[in-house]
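Removed from the display is one protein chain of the complex; every other protein chain stays in position.
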């Protein structure tokens, strides 16, 4: 084995060659420590986003206006729990423990998508979240299906397959609202007004201000830049809003024939930074709810372990 | 309060009779029954399974990546293990 002090580690070159040729890195393969750390950070943030994302939507399970909508919403929120678990499971292949990751979240040491720090105030928000938030997530996630780390890529493939109903579920809610009464349509527009900019923030800071991006692109942990993904999202959303007859709250939004893309206004980055720092409308409530679930459930988790230990002891005794 | 998380179990799903079990991911559970139930809830929500295996993660013995050469490369040049190594006259037909 090569002495680390005597020059660049040859294993690193082999690793980069695998990545460059679109090969996959698997859990026990050698990888640079920074790659491992970056992956744990990114995958756990992604997992936290799924788990925290259950809260704003779960907020409407009890009040869904029809039984059909209620079961669809329960199934969707349940998928989010499932996706969180797939991702924690992928991160655990890198030697991280789920408990530690969840503790880091609750202690404020880990981040999650800023979007889930906004409140769901009306039923239309459930539609808008499905349409825009899941729409944005799918754009991110489809790109990640080709990510270089095998377990992460496999989790993303599974998640993308399952999430295909989420965006449709949301858009269908908005179609019903927009074809409904004036009050329903107003509800939909008001919801779009609140969620549009936070949805654009989901792709992260602009490329000039995204410090970790270059390395992540080289490692193929990230496959497309934040701004590329954001542009793709805007281009996809504009005609969908037009179909609904809703107005996207951006006076600068217009088709640019030369670029073949929509131009759009400046994302309110100050707001993004504040929410990221923990000063969004719901950061505190989201963390408190997660902390409460963990703490209130401690006796249940302990009891299950105690029972398993008793059983094992009894089995051993009867075998002896 | 001592902190101890539920142990990790690896999950294998048979998607239909005739296929082998395939690794799907992992779950946390306090005991084997719970591991099966958690695996069922997590990995077969859309009818993906007809059978499940759960295995304590620490019971799996894995080959080391650095042994890859020694373990697997020697098989690469054993071309005589493959049917195309052997020449059969065309007149004989499919074999």
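Order as written gives the chain letters A and B; numbering starts at 1 within each chain.
Operating definition for what follows: a contact is a pair of C-beta atoms (placed from the backbone, for glycine too) under 8 Å apart; a residue touches a chain by one contact, two chains touch by 3 or more.
Please note the rule applied: contacts and distances are computed from a predicted model.
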Query - Candidate names "PadR family transcriptional regulator", "Ring-1,2-phenylacetyl-CoA epoxidase subunit PaaC", "Na(+)-translocating NADH-quinone reductase subunit D" or "Peptide/nickel transport system ATP-binding protein"; UniProt protein name, chain not shown - result: "Ring-1,2-phenylacetyl-CoA epoxidase subunit PaaC"
Query raised in the report: Of the listed residues A:35, A:123 or A:262, which contacts the missing chain in the full complex?
Result: A:123
Report task. Could you list which residues of chain B touch the chain missing from the display? Result -> 6, 27-30, 33-34, 37-38, 41-42, 45
**Report entry** Residues from chain A at the interface with the omitted partner, ascending
**Finding:** 51, 54-55, 58, 61-71, 74-75, 77-78, 81-82, 84-85, 123, 173, 176-177, 179-181, 183-184, 289-290, 292-293, 296-304, 306-307, 310
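We adopt the following convention: only the chains that are shown with their structure count from here on.
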Query - Distance from chain B to chain A - Cα centre to Cα centre, in angstrom - result: 28
**Report entry** Parts of chain B lying in touch with chain A, wherever the complex brings them together
**Finding:** 1, 3-6, 8, 25-28, 30-31, 34, 42, 45-46, 62, 64-66
Report task. Mind listing the chain A positions that touch chain B in their complex? Result -> 26, 28-30, 78-79, 82, 85-86, 89-90, 92, 97-99, 155, 162, 298, 301-302, 304-305, 307-308, 311
